[in-house]
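What you see is the complex with one protein chain gone and the rest in place.
Order as written gives the chain letters A, B and C; numbering starts at 1 within each chain.
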């Protein structure tokens, strides 16, 4: 069970992420109405937001240090923020600005942060081998840093999943594999893609622990991650954790979600993990109602400041496109 | 338990394969002595022979019809012959002759036979998806033909293994996946490559039956395959069979096998599955000693005739190299 | 005299109509891919097919490109004519072995005994801020690898005719549609992405280039979305008295070298416009074709305008800097004309 400070930090972090995602959503539609044009507006391109999946990010990240490596997917913001990425640099990168994490070269699916050893990839499951490599480096360097690889339930049917788990298990590397099962891969439901019900059962194919967290509960995730992280840190090898979580928005912004029913969407809103967690903390007296309110206000200010920073930052020089191909 | 005719057929077929492989081995070294030059001689290129793995091929193929699709690997001869490929066309292809299966274009790792719906690939595990596709076609066509995919234990750590098993299980296709575990992937022993002891346990990751045949026994293989094949034929979906088998020769011809001990190699010779099977059939009175002798003689003649055919066949016209890129 | 009202279709609807008509005609045709069912394909190439043909012939797949493209290869060998969608060409790296070592080579390795009649459809192209892993064209890379036809349509009319031809072809065809030619409501509109498309099925031969605009002064050779950019530039150039011929290759394999040479023999000048990376790709191949076939007919050295050899940057000014555009094409043409 996380201590009070950790609970409050997790609460704040989930709120900060949610507000960030909601704000990016608003910004994303600037210049895209009335006619939606993916190339237009303040932020072009695809935009995969993580609202609903905050518990996974914060429950795991609570156990990590900045030197631990984290790899994420096309849906990376919650994980990046929870692992400590500078929110202004993140926002500025999404805006394509010179002050962004990659000076505007990467964009929202390609965030690389040496300060928090964070990376992500828009190619499904292909961030997983990189995580194995980070852990391999740490082992060679005699460090007790670990690597965490986040991926969706859709990714678990990609070859890279299998190869990465086998290699990490074979070499007993300190990797925690975290499957964010939000039940959907774009429009394809999990049962139309995965031959078995729970990916955590696939851990048996590699002789490693497989843990199922059946609901989107930050505390349960915290507990499962704690065990996996400390196993990894003490040289006990990799683990696989599967969390049943919720994708509150469309796959990407602009997704009409014709494949989901109104009822499903309403149900997800109703069981929103942040509100549930907040209620629970207030009930358990870990948080007062006014502290809770305060958290929303503080997070709002932090997010707004980051967005302002991004908005007011300059674009890179066009010809900078030709730089940084080679070091 | 196979009936007497089947036992005798399996006995003959294993002998025919063994003699074929031994003969190809001799032919392969023609023109390569005293100095071994892979490009020289009657048959150039890599040569992966299957001596020792005959039980897997014949135990499975005993249940198949020519219209069943079979995919194999870089080590395909035993499976091709057991499934009924014309031995003369196979030999001629290995010789690079116009009369070969692919008019000399494919060679020993790239055998494609419409008559027996056989194909193979020199890329590890990449024959597996093709097998899934054959089974998918059969299902769409309302046929009860099935597909069998052979692969080595080394292949079971390749992404294509995972994706193929998941897809076949998801769509409940009639595929039998047969893992020939000969304990080695070139020089890498299985325990240096695979995080668990038995690949058959990986069936659980796809919710399909996984069967381990712990020794190189044609009858045990026949039994396991019989169940998997009939399940596949009746629409019951895929199975995974793993057989612990023996690679009697080097990975490819010319392999000095510095990575295997003399003791291991001697032990393999000693427990040669063909001799053991023959002894057992004679003991059980399924075969007389003179029938057994006869089988070797007949097989010898058949193989020699095929090799003669290959040897005396003409090479393709050099400019034929430019044909058959497109149909 | 009856007034003829021409039926207008977007490219994506032209493609899905072509597929639908072939599925009606031939029960062996089916479609596989991620989000090609209920969703209709991320770029609409399979819209309406699920409703019409049901889930047995329009199959959503797991994110297992190696398995399902490989399954298409197997199914094609066993008598089907699959269409498999690789959502973005950028993802080729997870499944290329099935594409180039299997789909493309089995017919040859079999000495012509085994046919692999299938189509891989895939989306190409950038210009909308999708970054380094979702914006590439890569047709030059595919065209380098023998054994598969590479189709790169530019208009709704061509798209339908080439799709039907691709499905009927007994060879593997990689059919690459640029997101910017699809006529999608949510992509920056391209006026020529909606055009007349006949209702009845028809084919366009794969391997024949098409003169999209005639001209006497220079030849602009290109494909896909850049055909539209080149036509726009040609309009601008015409106002200055420069008449550009725009040659749409329509396929890179087979490459219609005769058409390239014939056009250059007429205009004596050539500009190649290429959204793919500059080096070791289409632009060099087209120029070399001209050198091999019309060296003595050139009034000026051939010129290419291509994507620089850098990963696709995300930020708009950076991406714009890299992409060939109407203005850059016109400028390159003027330079070629010595203006």
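Quick notes on this one:
Note that in this section a contact is a pair of C-beta atoms (placed from the backbone, for glycine too) under 8 Å apart; a residue touches a chain by one contact, two chains touch by 3 or more.
Small disclaimer: the values here were computed from a predicted structure and weren't measured.
Of the candidate positions B:114, B:236 or B:254, contact with the unshown chain belongs to B:254.
Only one of the listed residues, A:26, A:275 or A:324, touches the absent chain: A:324.
Taking the complete complex into account, B:122 is the one of B:122, B:174 or B:238 that touches the chain left out.
Interface note for the absent chain: among C:223, C:255 or C:333, the touching residue is C:255.
Looking at chain A, the residues touching the absent chain are 69, 71, 100-107, 110, 112-114, 117, 119, 121, 123, 126, 128-138, 140-141, 147, 159-160, 163-164, 166-167, 170, 323-327. Listed for chain B, the residues touching the missing chain in the whole complex are 35-40, 43-46, 93, 96-97, 100, 102-110, 121-126, 154-155, 157-160, 185-188, 192-194, 254, 258-259, 315-322, 325. Contacts to the hidden chain, counted on chain C, fall at residues 66, 90-101, 104-105, 108-109, 131-133, 140-141, 143-147, 252-253, 255, 276-277, 279-285, 287-288, 291-292, 295-296, 301-302, 304, 309-311, 313-314.
Note that in this section only the chains that are shown with their structure count from here on.
Using the average of C-alpha coordinates as each chain's centre, B ends up farthest from chain A. Centre-to-centre, using mean CA coordinates, chain A is 45 Å away from chain B.
For the pair chain B and chain C, the distance between mean C-alpha positions equals 41 Å.
Centre to centre, using the average C-alpha position, chain A and chain C are separated by 35 Å.
For chain B, residues that reach two or more other chains under the stated contact definition are 159-160, 163, 166-167, 170.
Across the assembly, chain C contributes 61-62, 64, 66, 94 as residues in contact with two or more other chains.
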